[in-house]
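The block that comes next holds subunit A.
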Amino acid sequence: MIENIGIEQFLILSTLMFFIGVYGFLVRKNLITMLMSVELILNAVNINFVAFNKYYYPENLQGHFFAMFVIAIAATEVAVAIAIIISLYRKIRTIDVEQVDEMKY
Partner candidate 1 sequence: MNNLLWLLAIPLVTIFVLIFCNDKRQYRLSAAFGMGLQLLYSFYLVFRYTTERSSGNIEQMVFMHEYKWFDSLNIVFTTGIDAISLALVVLTAVVTFTGILVSWNMEKLPKEFFISLITLATGVFGFFITIDLFTMFLFYELAVIPMYILIGIWGSGKKEYAAMKLTLMLMGASALLLVGILGLYTYSSTDVNLLSFNILDIANANIPVDIQKFFFPMVFIGFGVLGALFPLHTWSPDGHSSAPTAVSMLHAGVLMKMGGYGCLRVAMYLLPEAAKELAWIFIILTTISIVYGAFGAIAQKDLKYINAYSSVSHCGLVLFAILMMNQTALNGSVLQMISHGLMTALFFALIGMIYERTHTRDIRLMGGLMKIMPFLGVCYMIAGFASLGLPGLSGFVAEINVFVGAFMHTDSFHRVATVIAVSSIVITAVYILRVIGALLLGPLDVEHEFETGDARWYERWANIILIVSIAAIGIAPLWLSDALIKSLQPIIQKLQ
Partner candidate 2 sequence: MMNDSYSYTVAIPLILFFSFLIIGLAGGKLKPIVSGIFGTFFLLISTALSYYTAYSYFFVDGKSNGVYQQLIAYDSLWLQFTDKLQIHVGVLLDPISVMMLVVITTVSLMVHIYSLGYMKGEVGFSRYYSFLSLFTFSMLGLVLSSNIFQTYIFWELVGVSSYLLIGHYYERPSAVAASKKAFIVTRFADMGFLVGILLLSSFTGTFDFLKLTDPNGSALTQGSAISFLGLSVMTWSMLLVFMGAAGKSAMFPLHIWLPDAMEGPTPVSALIHAATMVVAGVYLVARLFTVYFFAAPDALIFIGYVGTFTSLFAAVIACTQTDIKRVLAFSTISQIGLMMGGLGVSGYSGPEGLGYTASMFHLFNHAMFKALLFLCAGSVIHAVHTNELWDMGGLKKHLPVTHIAFLIGCLGISGVPPLSGFFSKDEILTAVFEKNKLLFYVQFLVAGVTAFYMFRLYFGIFWNKQREYHTKPHESPFSMLFALIFLSIASTFVGLIPFSEFVTPDLKPFTSHIHWAIAIPAIIIAVIGLVLAFVMYRKESDLSGRLSGSLGILYRAAYKKFYIDEIYLFITKNVIFKHISAPIAWFDRNVVDNTMNGIAAITNFVSMRIRAFQSGQLQQYAYVMVSGLVIIVLVALYFMKT
């Protein structure tokens, strides 16, 4: 059963996943791949929510619902982000994040 797995394992897994996502966010130049990294980060968070719900608060479903809402928000975020990326692509024919630096000064 699940008792054999400590919560630490879940947490370490999600931590690693989180920082892999962060690494991706920091180094990938393509906006879409950055978006994917964000998805990784969100998922890492989801794993945490669910694990805490399971281990310490089994009587209600808060973590579970939070994870669900995160998924919903991730969906909206992706929708909007992709809309932005596409319109950006139309304007400047690239989705390289380093070229998108109009918003400075």
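These made the cut because all candidates are chains of the complex that A comes from, given by their letters.
Heads up, the rule we're going with is that contacts are C-beta pairs under 8 Å (C-beta built on N, C-alpha and C of every residue); 3 or more make two chains touch, one makes a residue touch a chain; residues count from 1.
In this text, all values refer to a predicted model and were calculated from it rather than measured experimentally.
Chemist: With reference to the defined contact criterion, which of 1 or 2 touches subunit A in this complex?
Modeler: Among 1 or 2, contact with subunit A goes to 2.
Chemist: In the complex formed with candidate 2, which residues of subunit A make contact?
Modeler: It is residues 22, 25-27, 29, 34, 97-98, 100-105 of subunit A that touch candidate 2.
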